[in-house]
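Shown here: the complex without one of its protein chains, the others still in place.
The block that comes next holds chain A.
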Amino acid sequence: MPLFALLRLSLRLLLREIRASELQVLLAALLIAVMTSSAIGYLNARLAAGMVYRAAEFLGADLVLSGTAPATQSQIDAGLELGLAHAQTLEFASVIGGANGLQLSSIKAVNEHYPLRGELRYREQPGSSEQIASQGPAPGEAWAEARLLHALGAKLGDQLEVGLLSLKVTRLLSYEPDRAGDFYSLSPRLMMNLADVKDSGLIQPGSRLRYRDLWRGQASQLQAYQREQQAYLAAHQQWLDTRQGNQQVGSALQRAERYLNLASLAALLLCGVAVALAAARFALRRYDEAALIRCLGLNRRDTLLLFCLQLTALGLLASTLGALLGWLLHNGLIAALGNLLPAELPQAGWQPALTAIATGLIALAGFSLPPLLALGRVPPLRVLRRDLQPLPPSAWLIYGSAIAALGLLMWRLSLDLTLTLSLLAGMLCLLVVLGVGVLLALKHLRRWLARVTLAWRLSLGQMLRQPVAAAGQILAFALILMAMGLVLLLRNELLSTWQAQLPKDAPNHFALNVLPDQAEAFSNAVTRLSGAAPTLYPVTPGRLIAINQVSVRDSVSKDEPGDNALQRDLSLTWSAQLPPGNRLVDGHWWDQLNPEAGELPGVSVESRLAKRLRLKLGDQLTFSIGGRTINTQISSLRELDWGSLQPNFYMIFAPGTLSEVPFTYLTSFHAPPDKLQDLLSLNRDFAAITLLPVEALLNQLRSILAQVTLAVELVLSLVLLAGITVLLAGLLSTLDERLQQGAILRTLGAPSRLLRQARWQEFALQGGLAGLLAAIGCELISVLLYQHLLNLPWTPHPELLLLVLLGALVISLSGSWLTRQVTAHSPLSVLRELS
């Protein structure tokens, strides 16, 4: 038969048969799979854009090229040609003159385009409400932090001496977007116009300068720019993007993105199971049709093609409709998110919809191909002998195609081949082990069966008659519960991690330059203010100058910008105890060190820095601290929680190593919002101590996390919705058989109560077993996911055992509801309907 005629016929038949329940289940399963996938895709894309937008505020741009000299004109022209918006800033330290004398200040000179993301905030008067500015000071003007004016004894409207220039202070600078993450800028800020810098005469050869070229634009433009310029980057230049802009936001974003992808995968897995179940039922119900059509003269190839075309048409219809519904759903969700999202959230375009459609078709192909292929093998003789079944497709084909489809989808979502493969292999092993376990358990039930009541014999008999099918069904339910459980588990873990990262009383102030003789008085004052005694960390600035006796200048090649840690003073500390939030990953802490292990004093190095600098245990590090050279040996490597707002240190020395070096203390504390007066008096009483408020950063972080949390919650509900649909599809796939058995039993005089009881027991047992398997699977897979995907420490989750109860309850409730027809209609009508 010509292909076009076959296509027409298959569509006509499909239209006529659309009323058939198995087609409707298949349609619904696909529709929900694609709808969920597309809604998550859209939501993901837009929330990610929203989150990146928020994160971009920390940079004041989408992308920054940072260096000790400005970007070259050709670098700037290249960006402008790509349609990117550009701004420039320059930061350096200088002494400012005022009425009271001089004060070291951190100066930031900005051009008229700064900031590209986020906003500047200022106050007209001390204590007045914050105003928003879209650009920085005009030439001839300066904006200053209140503490700078306080130190200089100046006020708004005064002139300040900035190098050779005299600038008028026009505003009190209260917030600059890209300052928030910069905890350790000690000096108070003065902001001026970049055009004034040259006349100020402050830039001299040898000045320590930090130029930043800020860029804003579409992700594709930014990527293109970054790719294009990579080759022309000078040794002093490096990129900063939204992920590196702020450690706390970066890690939250990364985890959220991985979670959303994982949830999307769970939804897909669920829908894959639904598609497989529905497609198997689709094929099973078409054996007679296939035999008849072959009997009427259609050849094997065309018969197979006929059903394939039907399924493709169905897939395209469901996928397109699903993508559209997903788009609508995500719009509804975005509307529900309201003001949590930035106002100018870019539309996500066609990509999520197309990806979701492709996903639906891949799932359909992978999961429905094996049962469909059986249709091409239905012998035409089946019209005379209904017991003739087509040769089942080989197990390799069944599992191979499903695994290939699943692998493809997983790879697309997580983009990590090792993780995808190990997850897939892990799940496969789990399925095999658990499947064999269930099969053995079912077989053992047989012995027990003789001694139980009729209701149990009826319910278990159904499972024991076809133990492989029953085990398959239980595994399918287990897979569904496992996917739902895993998504729920990870959601709770993520939320509690974020909440722990930002508790209500998270430190909102850092205190720097606390002199040792003031430490006790200051500590007491802070205790009165915040209600908790602060931990004081001794700090001294120092520079790493040699690694294993090789100068770091020589160890950094000309082509590499080198590590930041090698280019600036590090805040060095010492401590007898391992500080909270630190975890040893190699070596020993001081108290467990062999005293004769090394002659040099020990130093504990942060593990990521060690990796970047290729440092290992036993390496010798030489520091220049307060004019002295100190040799140390690495005795341990530590992992830090960079997401926390606690002071973190790259280098911790053994107590006593730096005893002769001058030092100050550093601490962080929480000042309740109603204690503003106390805070002001603390500032007054300890004038030499620098108090750095980080409330703005906290609020920014909280807002991002609230947004991410909401996204996670929404995605979770979508996954749960998908799970419930699949559960129903799974139950529907065995509905005919159950209805038939029920009708026969009723014909034989079985009371409705007995049938109801038998059904309840069967479903509860299936659900309970599935729940148990799901709990085991969930726990095992979570080990892998926690450690490799989400970078969270793993602990056992006994609460997962609730899945047993939940499985029994959900499956018996929905199963009993679906099969209510058995007792609600006359047995004759049920049997007629089925025949």
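Note that contacts are C-beta pairs under 8 Å (C-beta built on N, C-alpha and C of every residue); 3 or more make two chains touch, one makes a residue touch a chain; residues count from 1.
What we mean here is this: contacts and distances are computed from a predicted model.
Only one of "Phenylalanine--tRNA ligase alpha subunit", "Peptidase M75", "Putative ABC transport system ATP-binding protein" or "nitrile hydratase" fits the UniProt record of the hidden chain, and that name is "Putative ABC transport system ATP-binding protein". Across A:L7, A:A133, A:L156 or A:L292, the single residue that touches the chain missing here is A:L292. The omitted chain makes contact with just one of the residues A:R227, A:R385 or A:R614: A:R385.
In the full complex, chain A makes contact with the omitted chain through residues 1, 5, 8-9, 12-13, 16-17, 19-20, 288-289, 292-301, 379-381, 383-386, 832-833, 835.
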